[in-house]
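Left out: one protein chain. Kept in place: all the others.
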Amino acid sequence: MDLGSILYLGVTFGLFVIFAAIVIRTYSRKNRDKNETAKYRMLDDD
Amino acid sequence: MEKPQYNTDIVKSFVHWSVLWGLVAVLVGVIVSIQMTNPEMNFPPYLTFGRLRPIHTNAGIFGWGVGVIFATFFYIVQRLCKVRLWSDKLAKFQLYFFNTTITASAVTLILGFTTSKEYHEMEWPIDLMIIILWVTFAINIIMTIIKRKEEQMYISLWYMLAAIVGVAILFLVNSAAVPVSFFKSYSAFAGTNDANVQWWFGHNAVAMVLTAPPLAMFYYFLPKSTGVPIYSHKISIISFWSLIFMYLWTGAHHLLWTPVPDWIQTLAMAFSIMLIAPSWGSVINGYLSMKGQWHQMRENYLVKFLILGITFYGLQTLQGPMQSIRSFSAFIHFTDWVPAHIHMGTMGWVSMVCFASIYFLVPRIYGKELYSIRLANLHFWLALTGQLLWSISLWIAGVLQAGMWNAMNPDGSLTYTFMETMVEMYPYWWVRTIGGTLFMLGVIVFIYNLFKTAHNGEKTASLAATAEGRA
Partner (left out) sequence: MWEKKPILLLVLATAAIMVGTTVTMIVPFMSVNTDADKIASVKPYTPIQQEGRDLYIREGCNNCHTQTVRPLVSEVLRYGEYSKSGEFVYDRPFLWGSKRTGPDLARVGGKYPDAWHYKHMDSPRAMIPGSNMPDYGWYKKNPLDPKMIQRKMEVLGFPYTTEQISALADKNEMDAIVAYLQKLGSDIPWRKAAKTTIVGELKNPFVGNKSAIEAGEELFENNCEACHGENLEGGIGPELTDIDMDDSDLYQIIYNGIDDGGMPAFGSLGTNKVWQLVNFLKSGDSD
């Protein structure tokens, strides 16, 4: 493999890791409920 | 807890002006549609197709679309942050400056001062005005969010923030030009580079003006209208990050088969197809929010507009990726198919959501019940049939045209001359004018309803409290 393909694979893999991290964080036990509070809070203002 | 006092006056003013620009946009739309079938309706030098079409597109996207974005965001941001707008004065300035900018754009375009770059036609002095306008808006929204009383930010605020930086970056880069005079400049980029920058801008204007802000409105007004929360805030978060990440790669799907380097085209094609996922994330989130509430489609006209809007968004984001595939693009690019795609997006998705948002706001800014729900329903049907006639006729036209352009005789020669293909378009363009006229009638009914609400609507105490910014 030349440098180009390694870079390409590296970047792609890096992006995938970031995406996975966002998904895991969003759905982690710690955040699961916290991430849904906003949708109830937005309903009660008026 | 001390109740915030909201600014509803600014929302009211932006509703008024955006609706007016919306009427201008569809009126000029009908005029350019007629000019395509009846060239004698060109009145040179000012009122020719070539000069009016950009006025139609810019009035539609910036006067109507962005006008409603300003109106609704000023409303939404205060409610979601539970604080008053950061600066009333700045917002007032923005209102006057917005109308000045749109008027100046229309006047200069009619006079023929244009860069020719789509959705960025206005010459450099107006670019400067637009930059000032956007910075003013950005400061007010960001500062309001910073001093908010709610800890968590609801998804609508995320889309707003992304749209604010997104538009800023796109616009600044694509504005780069060297002025020759006050009314004329040359692009800082040449040829293929210019094309690539322009469609990086062009497609992301679709993302940052015609997708992210209407999604922010949809995510706010759908739960508000049905009274039940959206299905999943988490899905909306995942869709958000994927959407704003992927959109920027796709500009070159407007440039398939052109001299733009192949690898950019291929990336654009791949990312366009991946975009289906985050787009449909929002569509599905919308549909699932309706679980147990589908009866509201019959009873609640707001829901009708919103669900139809998101449905067109769903179709749009399937059709768009299809158009981004090289072989399909070879067929439909440059044909009348593309305007049909565009108007399913602008009339079916953006305008439907804008109508719903304004119907939601109007009672709350006048403190009165909507004058007539029957008229709102009439508006709904006029808009829907108008849009369907518009798009369906031109999809058929586009396929027919593409087929004729590519038809070959057994000896390898072309079956049709250009004119033989062009005259076949006339009947479809006529149907488009009829569809557009229906849509425009819908807008007139809409404006009449708003006017009557302001003057004859029934006052109620709770709405009045909202209108005065107390609730």
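Letters A and B name the chains as they come in the text, with residue numbers starting at 1 for each one.
The criterion applied here is as follows: contacts are C-beta pairs under 8 Å (C-beta built on N, C-alpha and C of every residue); 3 or more make two chains touch, one makes a residue touch a chain.
None of these values were measured; they are calculated from a predicted model.
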- Note on the structure: The one of B:280, B:328, B:405 or B:430 in touch with the missing chain is B:405
- Query: Pick from B:15, B:66 or B:162: which residue touches the chain that isn't shown?
  - Reply: B:162
- Message: Touching the hidden chain in the complete assembly: which of B:214, B:339, B:363 or B:386 does that?
- Response: B:339
- Message: Just checking the interface: what residues of subunit B touch the absent partner chain?
- Response: 35-39, 42, 44-45, 48-51, 53-54, 112-118, 142, 145-146, 151-153, 157-158, 161-162, 164-166, 169, 173, 178, 180-181, 184, 186-198, 200, 237, 241, 244-252, 254-255, 257-261, 264, 267-268, 271, 330, 333-335, 338-339, 405-409, 411-414, 417-420, 422-423
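The rule we apply is simple: only the chains that are shown with their structure count from here on.
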- Note on the structure: Here the gap between subunit A and subunit B, centre to centre from mean Cα coordinates and rounded to Å, is 28
- Using the touch rule from the top, collect the residues of subunit A that touch subunit B in their complex. 19, 22-23, 26-27, 32, 34-43, 45-46
- Within the complex, which stretch of subunit B touches subunit A? 79-80, 82, 150, 152-156, 220, 223-224, 227, 229-230, 232-234, 237-238, 241-242, 364, 462, 466, 471
